[in-house]
Structure formats: structure tokens, C-alpha cells
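Could you have a look at this structure, given as C-alpha cells, before my questions?
All protein chains of the complex are present and in place, except for one that has been dropped.
For clarity, chains are labelled A and B in written order, and residue numbers in each chain start from 1.
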Amino acid sequence: MKVVFEYTHGMTREDSIYCPGCTHGIAHRLIMEALEEMQLLSETIGISPVGCSILAHRYMNVDMCEASHGRAPAIATGIKRVQPDCTVFTYQGDGDLASIGTGEIIHAAHRGEKFTTFFINNAIYGMTGGQMAPTTLIGQKTTTTPEGRSELLCGKPLRMAEMIATIEGAVFVERVSLDSPSSIFKAKKVIKKAIQIQQQKLGFGFVEILSTCPTNWGMAPIDAMAWLRTNMIPYFPLGNLKSPGETDASKSVKGRRNK
Amino acid sequence: MGRGLVKFDQERCKGCCLCVSVCPVKIIEMNTLKINSKGYHTADVLDIDQCIGCGNCAIICPDGAISVYIK
Partner (left out) sequence: MNEKVLMKGNEAFAEAAIRNDCKYYFGYPITPQNEIPEYMARELPKAGGVFVQAESELAAIHMAYGAAAAGGRVLISSSSPGIALMQEGFSFLCSAEMPCVIINVSRGGPGIGTILPGQADYYQATKGGGNGDYHLIVLAPASIQESIMLIGKAFELTDSYRNPVMILVDGMIGQMMEPVTMPARHSGTRVEKPWALTGTKGQRTHNVVKSVYLKAEELEAWNWHLLKKYDQIKTNEVRYETQDLENASIIFVAYGTTSRIVKEAMAMLADEGIKTGLIRPISLWPYPYEAFTEIPSSVTSVICVELSQGQMIDDVKIGLNGKLPVSYLGRFGGSVISAEEVVNEAKKRLGMI
């Protein structure tokens, strides 16, 4: 009997507290699968955020450090400087990285820190019950934008991958999605690529992973995947924004959207 | 007649239905007659002989509830 799919040893067998259909389960697994396939599990240290995935350390079967809100890139900097031969990654949500943690992520990229950040963008704050995130879409209803996000009051959603791509120290920046098996397949390839670039010590790597939050979006998981496809991808276009050797972030939103 | 074989760990399943939506041969269904110890209706395979072993269900399952093999 040939194995097509078995759950990776990179994940512990503990049942997760994530909601039914939450894409954290998929994102966690892809990263751990990639590390297992690259035989890096025993050399890896991960940093988990504050957010729904605060308990990621229970599910990811590698040395894990809990971070305070937004500070994961600073903690990863400290860890990577002490253990430069370990594979170090941060796993952060949209509040953690794009709100309270903007200073730390920009400076980690700016210094060209040789770790990889996986940014889970689901356009809402999950753990705290569905408030607006910096990536919440215009018109999207949340508990702090009950009439829908207004550009006048809250500004337009933040495109983190584009922002990070303008920083010289960030050598690999790509945005992927988890809305279908084929997207998930592509996302894993990109995750592996990012880890490879860390192995080559080329600089900072950033993978933005478009995700769902069925509970706080108020829809069934299947509908949430469709909503992501229809609403998030047009504003947060998928694709590579920067690869090693490229010095300018000329792969604009417009350019990629038109592909 | 498919060569695929899937195993569903009913206790890990949270009834999210994502696997149902991606099965190309439409052989996964939610079993509304029983619930697991977590209180969820779980995914069940209707006709395992039709399984082509594509792995879509396992790839999209957030909870590691599915294993897929080719006979």
C-alpha cells in the first residue's frame, strides 16, 4: 500500500482548540511538513504569537518560544543570534504582525535577520472575538466596525507583503492562499522555498498566508473559503513579490493583479 | 473502481465539511445520525470503492483526521 497522505510527525497528536474549518490547522501542518521533508525538525525553533495560535507550541513538534504580542521578530532575532545554525521561524497573525508588531517586523526585515516569518492574514482578530484587523477589508463588518470598515475612519487595509518587499533586507517575499487543495499545494512549495532561503543564509524571508476565520466572519468553513477567494485575493494578490537578487519591489499590486 | 483508500479518524474530526467540498468523486458526506465525543457530526465515506486516492480531503483537513493510501 502506497502512502498518499499521512499526518506529519512535525505536528503533535494533541487535538487543537481551533474552530472547525480554521485554516491555522492547515498552515501549521504545511510548515511542519516542509520542515520534516527537509529533515529540519530537530534543528528548528519556532516562535508563536498572541492570537488564536498562542497555543501553537502544543501542536508544533519543535522547540517553541511564546512571544508577547507583536514581539516575535525581536525574540526570533535573539534566538537566531544565539543559535545561528537552527532554522528559526515566527508564526504571526494580523493583529500581532500588522498592528502592535509593525515596528518589530519592519526592523527584522531591515536588519536582514536570517529567519522566516509566516504571516497568517485572515482580515480579522480571531481570539479576542472578531474586531477589526489592519487587514480587514473596506465594508467588512466586525465587532469594532459594525457598519463595515470605513476608509474615512479607519484607512484602507494594510498590505504587509508589499511593505516588507520594499525593504532591502527582505530577500524573499510571497503571498499565498489556503482556499483550495491546489492553493494549499502551491503554498507548501513557497513555504519550502522560504525555508531553503533561510538555509542559504540570504536574508529575511516573509510568506503571507491568506486564511479564513469562519467563526468571526459568521459563515460556514466552505463559504469562508469562497469569501476569501472572492474578496481577499483581489485586494491581496497572490504571487512572488521578491526573490533573492532582486533589489526593487517592482512587482506592484497592479502588475500582479493583472496576471 | 478506485484504488484509493482513506481512513477517517472520527474523534479528530470537527465536522467542518471542507473535505466534502473538495472530493472530486463526491463520496464524502457528513453523518448526521451520530456525533463524536466532541459533539460534532463527522465526515464519513459513502462508497470507498469510488475513492481515487487524490488526497484532496486530507490536504484541506485542518485537523489531521484523514489518511490516504493507494492500494
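In this text, contacts are C-beta pairs under 8 Å (C-beta built on N, C-alpha and C of every residue); 3 or more make two chains touch, one makes a residue touch a chain.
In this text, all values refer to a predicted model and were calculated from it rather than measured experimentally.
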item: Shown chains that the omitted chain touches within the full complex; value: A
item: Touching the absent chain when the full complex is considered, from A:Asp15, A:Glu43, A:Glu168 or A:Glu246; value: A:Glu43
item: Residue among A:Cys86, A:Ile138 or A:Ala226 that touches the chain left out of view; value: A:Cys86
item: Contact partner of the left-out chain, one of A:Val4, A:Val62, A:Ile164 or A:Met232; value: A:Val62
item: Listed residues A:Glu33, A:Glu104 or A:Glu208, member touching the removed chain; value: A:Glu104
item: Of A:His28, A:Arg71 or A:Lys188, the one touching the omitted chain in the full complex; value: A:Arg71
item: For subunit A, residues in touch with the removed chain; value: 41-45, 47, 54-55, 57, 60-68, 71, 74-79, 81-83, 86, 103-104, 106-107, 110-111
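Everything below uses one rule, namely that only the chains that are shown with their structure count from here on.
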item: Residues on subunit B engaged by subunit A in the complex (per definition of touch); value: 4-5, 12, 14-18, 20-22, 38, 40, 53-56, 58-64, 66-71
item: List of subunit A residues in touch with subunit B within their complex; value: 1-7, 11, 13, 15-16, 18-26, 29, 180-181, 184-185, 214, 220-222, 225
